[in-house]
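My structure is below; once you've seen it, I'll send some questions.
Yeah, one chain of the complex is gone here, protein chain that is, but the others are all in their spots.
Should a chain be cited, it is by its letter among A and B, assigned in written order, with residues numbered from 1 in that chain.
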Amino acid sequence: MKQVFGYPESLQNRPNHYCPGCTHGIIHRLVAEAIDELQVREKTIAVAPVGCAVLAYNYFNCDAQQAAHGRAPAVATGIKRALPDRIVFTYQGDGDLASIGMAEIVHAANRGENITVIFVNNAIYGMTGGQMAPTTLPGQKTTTSPYGRDTATTGYPIQVCEMLNTLKAPAFIARVSVHDPKNVMKAKEAIKKAFEYQVNGKGFSLVEVLSTCPTNWGMTPVEALKWLENNMVPVFPLGTFRSLEEVSK
Amino acid sequence: MAKVTFNEERCKGCELCVSVCPKQIIHMADRFNSKGYRPAEVIEQDKCIGCAFCARMCPDVVIEVYK
Partner (left out) sequence: MAERIMMKGNEAFAEGAIKAGCRFFFGYPITPQNEIPEYMSRRMPEVGGTFIQAESEVSAINMVYGAGGAGARAMTSSSSPGISLKQEGISYIATAEVPCVIVNVARGGPGLGGLTPSQADYFQAVKGGGHGDYHMIVFAPGSVQEIIDLMYEAFVTADKYRNPVMVLADGLLGQMMEPVVLRDWEDLQIPEKPWASTGMVAGKPQSVINSLGLAPEELENMNIRLQNKYRTIEENEVRYEEDGVEDAELIIVAYGTSARVSKSAINKARAEGKKVGLFRPITLWPFPSKRLAELAEAGKRFMTVEMSAGQMIEDVKLAVNGKSEVEFYGRYNGAIPSVTEVYQAIMKSFEGREVHK
């Protein structure tokens, strides 16, 4: 018998600190598989965010820099400009990227920086204990929206892919989900494609991955996947928003 | 002929693998690992079709699949 599924080389072989059922672990593995398949592990530099994935450098088997909250795209810009032949990616949550780091992500995208952004959207602040995020759904209860997100005073979930897709420079923008095996495989394809864009020097690539937070959502991991599918996917439609070849057709 | 193996010490008992197995052959064991979680296990290996759904959904890379 041959091994058909095993541990990727680009993932350090150690337990992660994520809560049981947290989909960060799935997304980490997909990123590692993509790096493995493109054979760029030795040239890859990760930029870790502030949030649950702050320790990402303990999991990815590559060099890394840890960035301040929201600043990962600026840090990645500095690294990529200094080492243009390296593969540089950021791994950011929704608070990091879509709230405090909104300026950094928009401008890195607008400059067409040749970096890859893995944007993990689980509609809540995980690390700090379940506060409202810019992507929290209308009516969703969090520790800072205890009566449910009131759109009259806090606005609506920010659709990052749609927003960045108004810019001319980005090369690849896609939104995927990890709520079932079929979608995990699609997510893997998108992540690999994003890295391929960078490897081929095409410019800015971003994959938004809809993700769960069973702990702060107050659900079992299996319930959380269902909640994602039934509640998040309608608000954050899946698909490829930008793919350079398609644009140039 | 397929086989799945579980790195029980890494399992956090989240049951995502259980929920996606098309053959419903994954169960939570009656024992605890050293972290205090009940690990997932497969007893009827002969029913495994090697689809790797369980491995793809596992957030902790617990599962290896052989075919």
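Keep this in mind: a residue touches a chain if its C-beta (ideal position, glycine included) is under 8 Å from a C-beta of that chain, and two chains touch if they have at least 3 such contacts.
Just so it is clear, the model here is predicted, and its values are computed rather than measured.
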> Missing chain touches which shown chains?
Replying inline: A
> Which of A:68, A:185, A:219 or A:233 sits in contact with the chain that's absent?
Replying inline: A:68
> For the full complex, which residue in A:6, A:78 or A:201 touches the chain that was left out?
Replying inline: A:78
> Residues of subunit A in contact with the chain that isn't shown?
Replying inline: 41-45, 47, 54-55, 57, 61-68, 71, 74-83, 86, 103-104, 106-107, 111
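Criterion: only the chains that are shown with their structure count from here on.
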> Can you give the whole-Å distance between the Cα centres of subunit A and subunit B?
Replying inline: 26
> Which residues of subunit B touch subunit A in their complex?
Replying inline: 1-3, 9-10, 12-16, 18-20, 37, 50-53, 55-61, 63-67
> If you look only at subunit A, which of its residues touch subunit B in the complex?
Replying inline: 1-8, 11, 15-16, 18-26, 29, 180-181, 184-185, 214, 220-222, 225
